[in-house]
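Working notes, beginning with the structure itself.
Here's a slice of the assembly, chains where they normally sit.
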Amino acid sequence: MKVSKIHIITPIITRGIRTEDDSKPYLRPDLEVSYSLLDIGPATIESEVDEALAIPDTIIKAMEAEKAGADAIIIDCMGDPGLNACREAVSIPVIGPCQTATHIASMLGGTFSFITVLERLRPMIRHIISGYGLEKNYASFESVDVPVLDIEECMEALMSGLIDKSIKAVTEDHAGAIVLGCTGFLGCAEAITKGLLAKGINVPVIDPIPLAIHIADTLVKTGLTHSKTIYPFPGKKKRVGFNIPEFN
Amino acid sequence: MKVSKIHIITPIITRGIRTEDDSKPYLRPDLEVSYSLLDIGPATIESEVDEALAIPDTIIKAMEAEKAGADAIIIDCMGDPGLNACREAVSIPVIGPCQTATHIASMLGGTFSFITVLERLRPMIRHIISGYGLEKNYASFESVDVPVLDIEECMEALMSGLIDKSIKAVTEDHAGAIVLGCTGFLGCAEAITKGLLAKGINVPVIDPIPLAIHIADTLVKTGLTHSKTIYPFPGKKKRVGFNIPEFN
């Protein structure tokens, strides 16, 4: 049985948000997970500027992971920063958790709402989801106003906010599934599901990183990856100021 | 490690098209696959009438599989017959290979073409894909004119037809992925991929059933299923002429 070596790039420079423990429940003899952080980039991603600063080193980390033998790469941020650029740079599957979660949510619920940390992300998320061709399935955007670095310390308030917004998403916007819109919400899905069931609401609540790990494994096991005709290698040329390796 | 028990319903009455060998390459200690055929229904599904006749017994088979301990169900036909009805009838995930393949194709290629057996399926497929909210990603429909029951004996002509249509789909319709539009094409993806590569075309060719098995496993492992708020159990009432069990 082929072992799937999944590499997760958390595209920020802050240590400690993502740990090896996070994927332990999902490991199998045929499924391994490794991690990296950025050396160059922002502390968190909460704006288009942050995304832009995160992408160059994400590309480099993706190329290094492929060289080191990874079978698939996950970009650990719900803005899927650098998804297309990384797909140009490597041949192994590159997974965006936002893309994965919104497609699977569409499959399970028909429509979905996206619930995240900051109201300011609304236009960016609309643009991303529309780019995936899923706007017809996109029921609504909801936000609880908590900056990413404060997620852990305000967990209780956050959780009650997430439950309230999820209830609103289903009852008012008719969402058939909830997509947790920040990979920092890892592990919150179960409590939200319970909060919804307490109101008689039964919709899937998608925790994007565990899902992305299994979708990455699915692609490895079925031999599928993105099209290199659609995402061809960047040509050779002068690129100043980044330690980008040569492309194939 | 939880074992995923995947049950595949081939929604026709014809023996021998689908065998246990088909899923052998995908089995793992934590992944089992079982099969059933219909007792009541058509020999093959090549029309809306055939679909309609296949659905009642597909619902019954899905309910039986859930009762027998299955963790997820796959409906083995690219028309996804009875997908919504089965989701009403059971609580475990029900997977349509068309829905799965078109969503994953969208993720890997941005756009996709659907290549199948009969031209007459064009309007039905358009309707299904539009219902999944994926029409923006749907590059084209192509058909090779071979009835389902003749697939095995015309394999060579079929294969060259599939390759030609795939080339056309990429070069003229700008598809970024190919979805094989008949589950009877199982195993053809590799040869088509080679045929495309010989023309310098690198796009994923999706073989829907192996993909569906892994997506079913993904849902089981992550504890996700369809929304019972969106697909509620059918109420109790008189239903004459079918041995439909009581719903929960």
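Each chain gets a letter, A and B, in the order it is written, and its residues are counted from 1.
Note that contacts are C-beta pairs under 8 Å (C-beta built on N, C-alpha and C of every residue); 3 or more make two chains touch, one makes a residue touch a chain.
No experiment lies behind these values; they were computed from the predicted model shown.
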Complete complex - number of sequence copies, 2 represented: 6
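Please note the rule applied: only the chains that are shown with their structure count from here on.
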Chain A onto chain B, rotation angle from CA fit, given as a multiple of 5 degrees: 180
Separation of chain A from chain B, taking each centre as the mean of its C-alpha atoms, in whole Å: 27
What part of chain A is in contact with chain B in the complex they form? 1, 26, 28-30, 93, 99-100, 103-104, 106-110, 132-137, 170, 176-177, 201-204, 206-207, 210-211, 214-215, 217-219, 221-222, 224-230
